[in-house]
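Only a single protein chain was left out; the remaining protein chains are all shown in position.
Moving on, here comes chain A:
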Amino acid sequence: MSGPRDPGTTPDALHDAAVRLACAELVEILTDYLEGALPAHDAAVIEAHLALCPGCAAYLAQMRATIRVLGHVPVETLSPEATSTLLAAFRERGPG
């Protein structure tokens, strides 16, 4: 159990950990952070770092923007031939 004096959880310790966290390391664990796969303490350090570091904050915003653009990219679909084969099979099957 962590008490209030736990050096890992005091505001000062969190601040120190956030400053110590290298940006090069943060960009490597960012997906784990976004996926909610990091322990709560690590996530808190990342959030504290993001609040202090405009470069990493911009990087995260860019990553989120990338994900949003991906939601709008055109996707590859079945060839027209394959699609008509399927529609023909559906017609042949008939109702019920």
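Couple of notes before you dig in:
By our rule, contacts are C-beta pairs under 8 Å (C-beta built on N, C-alpha and C of every residue); 3 or more make two chains touch, one makes a residue touch a chain; residues count from 1.
What we mean here is this: contacts and distances are computed from a predicted model.
The complex includes a chain that is not drawn, and of the options "Phospholipid/cholesterol/gamma-HCH transport system permease protein", "BLUF domain-containing protein", "RNA polymerase sigma24 factor" or "Carbon-monoxide dehydrogenase small subunit" the UniProt name matching it is "RNA polymerase sigma24 factor". Residue A:P54 is the one among A:P11, A:P39 or A:P54 that touches the chain missing from this view. The set of chain A residues touching the chain not shown comprises 19, 22-25, 27-28, 30-32, 35, 37, 53-56, 58-59, 61-63, 65-79, 82-83, 85-87, 89-91, 93-96.
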